[in-house]
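One chain of protein is taken out of this complex; the other chains stay put.
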Amino acid sequence: MMTASRRLAPWLFLTPFLLLFAVFWLWPLVRSLVLSLHHTAGPHHQTYVGLGNYAFLLQDPLFWQAVWNTTRYTVLFVICELVIALLLALALNHPHLRWRGALRFAFFSPHLVGGVFVALLFSLLLAQRFGLVNVMLDQISGMLHSVLPFIPATGAEINWSGRPELARLAVLMAGLWLSIGYAMLFLLAALQHVDRDLYEAAQLDGAGRWQRFRQVTLPALMPTLGFLALMGMIGAFQLFELPYVLFQNGSGPERAGLTIVMYLYQQGFQTGDLGYAAAIGWAFTVMVLLLSLLQLRLWRRE
Amino acid sequence: MRRRPQLLQLTICACAAVWLLPFLWMVCASFKAPSEFFSSTFLPWGDLGRLTLDNYRALLGGFPFLTWLLNSLFLASLQTVIVVLLSSLGGFALATYRFRGRATVVALMLLTLLVPGQVLLPSTYELVNSFGWINSYAAILVPGAISVFGILLFRAAMSAVPVELLHAARIDGAGELRLWWDIALPSVRPTVGAFTLICFTGTWNSFLWPQIVLQDESKYHLPIGMTSLVGLPEHDVPYGLLMAGTLLSILPVVALFALLHRDFHTGVMTGAVKG
Partner (left out) sequence: MPFTPGRPLLVLLVLALVSGAVIALRPTPPRATLTYWIFAEAHRHELTPILDGFAHERGITYDLDLVAGNALGTRLESLFMSQARGPQVPDLVHVEIHQVGRFFRPPVDGMGMLDLTPYFETRGERRISTQGDPGHHGWAARHDDGNIYVHDGSTWRLDPARTRGDTWKDRIISARFAPWMKDGRIMGAPQDVHPMTITYRDDLFREAGVDLAACLTWPEFHRACLTMQDFWRAKGVQPRHAMELFESGSDLLQLMLLQRGVNLVEADGRVRLADPLVAETLAFYAPLVTGPQRIGADAGLNIAVELDAGTICACFTPDWRIFYLRHHAPTDGAGNRKMEGRLRMMPLPRFSASDAPTSTWGGTCVIIPRTCPDPDLAFAAIERCFYSREAADVRLRLGSMLPPLPELWDHPLLHQGDPLYGGQRINELFIELAPHLPQLVMTPATSLAMEALAQVQAKAVTRVRTLGTDGLVDACQVWLREAEHDLLRRIARLDLIRPDQSTP
């Protein structure tokens, strides 16, 4: 029997959330669309420009560079993340592996640290003169070079934040170090749920290790991989903190570190044009939505 | 035939060691004076006396690090409590009651997960400015109380609560709120644990929005405070100090994880299955 309190209960419970949601999510979303049709300079000066911001956006080389940088990063990031995380998960899934808990924690720890602190750490790791990365590369390549002369010695002072290709690589490395452990956890959990019987059945059918992987493991992991790919893509597309902190609040050499969100931040909160920033935000949203739909459809077909 | 996977064990342990090298370097660097950076990679093994606590002293004495730490603790813990309670309440409502409009609400929420939050930045800033909340924690805590992911997470978890238990409690005279507090919440404790960790870490490491709204140095939390030190010339902020600060900044989250790791892994497990 439905009492009045029982009928009201769900709405009462949801009210605080719905209220906050309306004020701090729905309203700003709509307002953002309106803002994007204006041109702001300082807190009091707003002029209506219709689709002017969007017209400019379409021809704005900085915006498209940001899109290119972000897309390139996202593709590389998702592929590397999933491949490496899968390898690690498969390794950790081995039934007789010791110290699994500790190893799991080791790979996951950067994710706990968070983007900002990882970027701070990396900015020093990649320091030209004394950074750990350069020192190790120098020693390792030096050793290899003396044994196999065709491997070049890298020299001691690679300028990570000075050359655009290296800068992009630096951001990718930091991003992967940060997130692989997280993806690995999910894959490991999914692996441990795979039905043992399926493996035994495949083995009885004469399937080798690679075929067992393709026929049993991979299909079982598909949902998780799809989920991680989608979340990874959306997350990578929103890249901001890593390049921002790595390049000391700038966009890096030849703007190699300029991402869409960073461009939004620069235009909105450094140049002060909130209207243009809102337009960037909406273009960004449309892109993410399209990419997500595309990815969902692709995955469903697999 | 079950052999101990020696090679695999060795390889994976080596990988883990390399993975952890940055942390080791960070710890070593936090005890080094500026000139030491050029002379030794990790530690000056020959002369450990050259290590110094100066970086820590400078950090705690010369910069408002403790203030930032306190602010981080306050923001992260309060935000987490609010979000967990609100989300579990909402999730409970969506899971337990069949009411008109439920499907719409859920569909709307799923859609919002695909919209990147950054599109809201300029207009939320305007809104928060009009409330006069710029440079106050309300600007962070109030908009941050919304977590669609949280509600959906709790909805999924709480839909497993047996309806009979709820009926029985109702017959015993419990009000609806009691059902949430006494029945549903305890049965999803692992989810609560996992989500607590996620929220806490999220707020602890948050950067973009606090960077925009916090203006007063004494109100900064750790990410903003530490990054504000970047860019000062080397002779004003030695690198070791940055590393000392980073090390201290990540310890509380690690501590919380130690407390919650079992719940977290359980949560990931169930998530992976449901995914």
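The letters A and B name the chains in turn, as written, and every chain counts its residues from 1.
Going forward, a residue touches a chain if its C-beta (ideal position, glycine included) is under 8 Å from a C-beta of that chain, and two chains touch if they have at least 3 such contacts.
Computed from a predicted structure; not experimentally measured.
**Q** For a quick check of understanding: of B:Ala17, B:Leu53 or B:Leu70, which residue touches the chain that isn't displayed?
**A** Of the candidates B:Ala17, B:Leu53 or B:Leu70, B:Leu70 is in touch with the missing chain.
**Q** Among B:Leu114, B:Ala138 or B:Val230, which one touches the chain that has been omitted from the display?
**A** Counting the whole complex, the residue in contact with the absent chain is B:Val230.
**Q** Of B:Leu60, B:Ile134, B:Ala156 or B:Ala169, which one is in contact with the hidden chain?
**A** Among B:Leu60, B:Ile134, B:Ala156 or B:Ala169, only B:Ile134 touches the chain that is not shown.
**Q** Of the listed residues A:Ser146, A:Gln192, A:Gln211 or A:Gln248, which contacts the missing chain in the full complex?
**A** Touches the omitted chain: A:Gln248.
**Q** Just the residue numbers, please: which parts of chain A touch the chain that's not shown?
**A** Touching the chain left out of view, chain A contributes residues 39, 41-45, 52, 56, 59, 61, 162, 248-250, 253-255, 269-273.
**Q** Extract the touching residues of chain B with respect to the undisplayed chain.
**A** Interface residues of chain B facing the absent chain: 70-71, 73-74, 77-78, 80-81, 84-85, 88, 125, 129, 134-135, 181-182, 185-186, 189, 192-193, 196, 200, 211-213, 215-217, 227-236, 256, 259-260, 263.
The definition used in the following text is that only the chains that are shown with their structure count from here on.
**Q** What's the distance between the Cα centroids of chain A and chain B, rounded to whole Å?
**A** That pair's centroid distance is 17 Å.
**Q** In the complex, go through chain B and note every residue touching chain A.
**A** 2-5, 8-9, 11-13, 15-16, 19-23, 25-26, 29, 37-38, 41, 86-87, 89-90, 92-94, 96-97, 99, 102, 105, 112, 114-127, 129, 142-143, 145-146, 148, 151, 170, 175-177, 180, 201, 204-205, 207-208, 212, 223, 226-227, 230-231, 239, 242-243, 246, 249-250, 253-254, 257, 261, 265, 268-269, 271-273, 275
**Q** Could you please specify the touching residues of chain A with respect to chain B in the complex?
**A** 5-7, 9-11, 13-14, 16-18, 20-21, 23-25, 27-29, 31-32, 35, 43, 88, 91-92, 94-99, 102-103, 105-107, 109-110, 112-117, 120-125, 127, 129-130, 132, 135-136, 177, 185-187, 189-190, 192-193, 223-224, 227, 234, 237-238, 240-241, 245, 248-249, 261, 264-265, 268-269, 274-275, 277-278, 281-282, 284-285, 288-289, 292
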